[in-house]
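Supplied in structure tokens, the structure appears directly below.
Note that one protein chain of the assembly has been removed; the remaining protein chains are unaltered in position.
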Amino acid sequence: MMPGDHLIFLDPHPRDESIVYTPDVSRRLAEMGRVETHFGSRAPDALVDEILPDVAVVIGQTAMPKERLDRAPKLRAIINVKANWEPNIDYAEAHARGIHILSAAPAMAPAVAEYCLAQAIALSRRFGEGDRLFRTGGEAYGKSGNRLAYSLFDARAGLVGYGNVGRALAPLLKPFGCVLSAYDPWVPDDLLRKQGLRPASLDEILSRNRFLFLLAGATTENAGFLDRSRLSMIQDDACVVLASRAEIVEFEDFVQLAAAGRYRAAIDVFPEEPVPAAASLRDAPNILFTAHLAGGIEDSYRRMRDMVLDDVGRILRGALPLRMQPADPERAAKMRSR
Amino acid sequence: MMPGDHLIFLDPHPRDESIVYTPDVSRRLAEMGRVETHFGSRAPDALVDEILPDVAVVIGQTAMPKERLDRAPKLRAIINVKANWEPNIDYAEAHARGIHILSAAPAMAPAVAEYCLAQAIALSRRFGEGDRLFRTGGEAYGKSGNRLAYSLFDARAGLVGYGNVGRALAPLLKPFGCVLSAYDPWVPDDLLRKQGLRPASLDEILSRNRFLFLLAGATTENAGFLDRSRLSMIQDDACVVLASRAEIVEFEDFVQLAAAGRYRAAIDVFPEEPVPAAASLRDAPNILFTAHLAGGIEDSYRRMRDMVLDDVGRILRGALPLRMQPADPERAAKMRSR
Amino acid sequence: MMPGDHLIFLDPHPRDESIVYTPDVSRRLAEMGRVETHFGSRAPDALVDEILPDVAVVIGQTAMPKERLDRAPKLRAIINVKANWEPNIDYAEAHARGIHILSAAPAMAPAVAEYCLAQAIALSRRFGEGDRLFRTGGEAYGKSGNRLAYSLFDARAGLVGYGNVGRALAPLLKPFGCVLSAYDPWVPDDLLRKQGLRPASLDEILSRNRFLFLLAGATTENAGFLDRSRLSMIQDDACVVLASRAEIVEFEDFVQLAAAGRYRAAIDVFPEEPVPAAASLRDAPNILFTAHLAGGIEDSYRRMRDMVLDDVGRILRGALPLRMQPADPERAAKMRSR
Partner (left out) sequence: MMPGDHLIFLDPHPRDESIVYTPDVSRRLAEMGRVETHFGSRAPDALVDEILPDVAVVIGQTAMPKERLDRAPKLRAIINVKANWEPNIDYAEAHARGIHILSAAPAMAPAVAEYCLAQAIALSRRFGEGDRLFRTGGEAYGKSGNRLAYSLFDARAGLVGYGNVGRALAPLLKPFGCVLSAYDPWVPDDLLRKQGLRPASLDEILSRNRFLFLLAGATTENAGFLDRSRLSMIQDDACVVLASRAEIVEFEDFVQLAAAGRYRAAIDVFPEEPVPAAASLRDAPNILFTAHLAGGIEDSYRRMRDMVLDDVGRILRGALPLRMQPADPERAAKMRSR
């Protein structure tokens, strides 16, 4: 088959051109096949109907129920560029047809891991507070300024969820001599141990660590599994970083407990974004806020574009994809997305 | 000689009991010998005169010119617990008498390295600004909030000074895939290479790195060696962390250039501490301030006490010290101290 | 579907029960489904015909052309336990049906990597010769016994082929400070660089390294690609370890050049096994021989059984396999097997 014969369809909303279809991507995809694109919203049904008979690769979150797969005999790959799986694909059916269902989410993991590490230290050492006090002339120097500070070195750290971010974060924590534990019902204990982490139950993770990283994905089954009673197991004055999805905690309780001084927290994700202007949490003490900034930096998007180009090229010439993450049908179907 | 025969003298000002003479230290030193202490100021001459004939170990920054060394025939070790060498010891003479001159500074290095790493990321990712904007309702989400953000992953990072802090920091930077260079006239190039760093000139370090860590000690010769012309070599929008001594930069220029947006900076040390209440730098943008908080946390002090106890024990039984850092006579004599 | 409804078929020849069907495997597979087995030869056609309509998982090297796949509607996975792909599967067709084609080869990689490392050092340090000389009373001590010895530390090492064994070997070479290069036309340069290896052409690998590891698989296209002219590029007195397949070198030339003193060699694989009793190579100097012992130790087989059980379990409950290696259809179809 000639390169030009492959139809590549881009339907990446909410990602836009500046993220997934920069000039170099446009040029390189054009070398691999014929390209159809739709930006600004999900592609309308009419456009999808039109491309289905020929499409080889879908880059985006186009819904792909069985009846669409039935009409897409040449489809070889569906590539999610949004970082969360959506329940709008018939994963089992697509898998049974040998269609690669891939996610570019690993591209975002280094930036999120970097966020987790820096915020964990900022919390434990109180650097945010330190800057605030200095600017208002209330700073205390050296030992007296450090009464509430503690170190990540040699500390116990626990990961709730050991997916892409956990895998990127663990090597950053290793040189601190941290004792690392993880809870992830989807990951075999052996694999955790091989990578230097201790498998632990959720309750153990919450109750035995000075640093907690909440990195689990949101599924149809785990909404709010970190509820008030679970959050109450957290050690006094621990540092808790919430970096994956707000849905995994009872959010109001999570904020309240931090604000009340039970633990320190860094929060990057919210149940509603943008957060309402008058939301009371904006004043909450003991929390470092960021507005969903952990993953979405230009370095991540460039990495994502590279991954997509490499793997689309490989798939179209009959090789296995190497860089993106294949969907686990069992799991992807349970993922929640907004 | 009976244990009780060794005289151990503590004169640790500006360190106080809570840092160097906690109950466990008191108990363990008493097992090793007879202990004399002075806190709250440098020991008065009369007290020093009294202890000289018998003293085996000095823990503190007591002046030790030749004429005092002449009167201290049993002296085996002088242990600086302040982190900077002072010029008040005749280093060459002490060395020629086989007196160990040791510094507990390595105890502080992990905490300072942790500070450097967290602040470098906070600067490049603008997490401090992110929290401030969120609290005032001016936050932007995801990509639009990250326009000025960049990552430490795969970045070029340069160290000015490769002493204890540099050695503690390099392993923390390694898992980020950083290309590490260092400038340190006191460290052979071979040793830098062995530890995975590229030796470079000062100008190269300043001009070729996205992340800069200013970690050099202050000597009688290097005051302000990072002057305006050198600081002008720094890459636009680089992240610069000043963690060792304010004296190594022309401080006003350093602050001005950061405030003017030439680079981003984290500053932990100041020419005068406490900083005057009305100092204009308190309003400077593009800077993360802390009030000399990088090293002096309880974890550091506990590590310091452990090091001191271990090495005093070893020295008194005739073994080599293992944990503290020996003074380089050539260099220690040039160190400046406030 | 009830567990017992899955049909699992074992046809692992030349592997036998002691390798793939130990009592614990038997017990655990029986928990997952109904098990049919055939040992001692490839399963006869009649047996295969019988299982096809129901089989869910094939563990072994059963031929699976399209016409058999057509008769196996419930087939979800074919698992090669022999370490080399065979050309007897319609890889493209199987992939298009969403059938996992997996190899347990990664289970053997640690043992082979261990072999490579130990033999490389034994060659460069001449430990085999050292033992021989000592036993015959011809040993020389210290410096004079070490005239031909050199070290792996800080040496340049090149890998021809970067598959499972290369990935297991590279981390063993890293602490020696080796400069590592690799040639593998199937692996993107980026991935090599990410893992700390320099991509290089085959000629560069052969001519610029003191240590060479020949780890490429044998395909229909690469037979004897390391022919006399290529072997002549090898540095004088280099150490060359042949650990994957004899077919990738012109074997007689490879042995002759080593025996003639052009380089030192370790050889674990032969064009014909067992090697004829009177084969002249048995006397060849400068070579360390082993009789295809590099991978097949009990530790490898136990790891293989664990991998198979884990991934069969995951596949049967609808999850992705995690531990075995998926076939690259483009490549597997070109593999040669005896």
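Chains: A, B and C, in written order; residue numbering restarts at 1 for each.
We take it that a residue touches a chain if its C-beta (ideal position, glycine included) is under 8 Å from a C-beta of that chain, and two chains touch if they have at least 3 such contacts.
Everything quoted here is computed from the prediction, not taken from an experiment.
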The chain left out of view makes contact with B, C
Contact with the hidden chain (one of B:P87, B:G224 or B:P329)
B:P329
Checked against the full complex, the residue among C:P87, C:G130 or C:G318 that touches the missing chain is C:G130
Interface with the unshown chain - residue positions in subunit B:
92, 95-99, 186, 188, 190-191, 306, 310, 317-320, 322-323, 326-331
Tell me where the left-out chain touches subunit C, residue by residue.
18-19, 110-111, 114-115, 117-119, 121-122, 125, 127-128, 130-131, 133-135, 137, 139-143, 145-146, 149-154, 171-172, 174-176, 273-275, 277, 282-283, 288-293, 296-301
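Simple rule for what comes next: only the chains that are shown with their structure count from here on.
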Could the interface between the copies subunit A and subunit C be described as same, meaning over half of its residue numbers are common to both, or is it different?
same
In whole angstrom, what separates the CA-based centres of subunit A and subunit C?
36
Touching two or more other chains, which residues of subunit B qualify?
none
